[in-house]
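Note that this complex is displayed minus one protein chain, with the remaining chains in position.
Chain IDs A and B follow the sequence of writing; residue 1 opens each chain.
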């Protein structure tokens, strides 16, 4: 594709030779004269000088560079779209692989793709354009919307619902039983988990994630929310739209996470708490009570960002403070001795 | 089922119309006039007034309500049993699915169920009433007792033993090699892991859990213990009976966990420690040494609950204490100046 056409389709201002033929998007170090690259942070501008990249995506306001450029106020977004244009996801062959095991009453859209050795249970609906890759297990009554991509070895247990354009990566398990037990003396008796999991449109779910079905009712992940690898989401959790949940986060039962929240890596959230909209929780923090909308919290147990920084600053100087206190005690004792007690 | 019959089968005291027909168990918000619901905490009593639930499970001692009730000293337990009665787990069809790959010498009970595309290795024994769902891999010499439920995409590696009524959720891996290496200069040489994993009766294991085989001997999970999602249990760990291990807990090699212990979410336990019976470890805590029976510990490294609370209280007031120390220093310096040093 010519750079001029790229500029037009990506909505960028073209700088330099629009006739340049672009074949791929590559990092600055690996790019050659037919590649488009990206400089989104000033610290990488120096790398551009030694890069062989034929053209580059650049913030609108930056100074001129020595080669053709696509100028935009949002270089990362243009980068994402350029990747999609120049490296489209290979469309899987439509139809059901002969080794797949599909229940007679499952309704699979004609242009959907069901991979080798995939199992589709009774009453399942698979929408148009959706790909079920190899070794996927789809339980009874699951509904999958249009244009979803379900990668190898995903498990969708009975009754799970996925919206449209949902992506689920390998090893993710949706709809396993929630962790609920009643005490009977010293033993635990299982509370049957008969609720469901609902995944709204445009959600992406990482590898080896576990999202449990609700005890009653539903566990729900809101539209556009993105979930990284190895995340644990317990029964009856609700997550709002456009939220980011990073690697290895754990959210215990019945907690509610708002919209546009960020939970950084390895965060833990106890059960039955409410995290408001636009909250940011720092990595490894432990949320043990409700967090008001718009807060930034850190630490385990999590406290507001400013409070955490103040405490950490004092903790860092604790050994020094301890010495000071001891010196004060000596000076005081010496004063007391002089004055007679 | 009529409410009166339910009361009898659940061992509850019936309050109100026993002829009421009950069709399902539902949460207070979703329940209708043919549904049974639960109020186990006083804070939900107000929700009952606006609920359309036909009947409710209630603690024995609470005041009268405006509709039929099942009275019991243990409402959660009755709730669990009512769910089981009214929403029985669908019995899988007995027999071996034609697409399953079963070794000729495997002994599968006639009424056991082996799902589509499941692999059962040589020398395996599968007990009566046990379900192996789709895409399960059962290695050579595995023994599975009666009435187990093994969900899709579980891996039981060679030589793993499961007792009776064991539940293993999707993505769990039992019997992968423990993480053991010998140093040879700067390299690591694998120590072959030839022990086994033993899961006693009535254990439940969550999605994407990993329980490693022992180097020599066995890794053992005690009767009735319940393990949540994404838990890591290393080689030669022993866990006692009736213990709860919550989401994303990690237990390093050769550690022993007692009976009736609770390890809350994201707890880490280092190798070769002993956690006594009835211990409670708070979420995200890091256990780095033995914990005596009956303790409650928190923090990383974990310390007794009271100690942790005291420290946290002081830490929270550290910035204030720091100001006080500085003020004391000034006052002292001014005294010293007045008195001549």
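The definition used in the following text is that a contact is a pair of C-beta atoms (placed from the backbone, for glycine too) under 8 Å apart; a residue touches a chain by one contact, two chains touch by 3 or more.
Since this is a predicted model, take the numbers as computed values, not measurements.
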Can you say which of B:9, B:107 or B:310 touches the chain missing from this structure?
B:310
Chain not shown: contacting residue from B:35, B:125, B:164 or B:212:
B:212
Chain not shown: contacting residue from A:134, A:187 or A:296
A:134
Those residues of chain A that touch the unshown chain are 25-27, 29-30, 74, 76-77, 79-81, 83-84, 87, 89-90, 97, 99, 115-117, 133-135, 151-153, 167, 169-171, 202, 204, 206-208, 224, 226, 228-230, 242, 244, 246-248, 260, 265-266, 283-284, 300, 312, 315-316, 318-319, 321-322, 325, 328-329, 332, 335-336, 339
Hidden partner chain, residues of chain B it touches:
101, 117, 119, 135, 137, 139-140, 153, 155, 157, 171, 173, 176-177, 179, 181-184, 186-192, 194, 208-210, 212, 216-217, 230, 232, 234, 248, 250, 252, 266, 268, 270, 284, 286, 288, 300-301, 303, 310-311, 314-315, 317-318, 321, 324-325, 328, 331-332, 335, 338-339
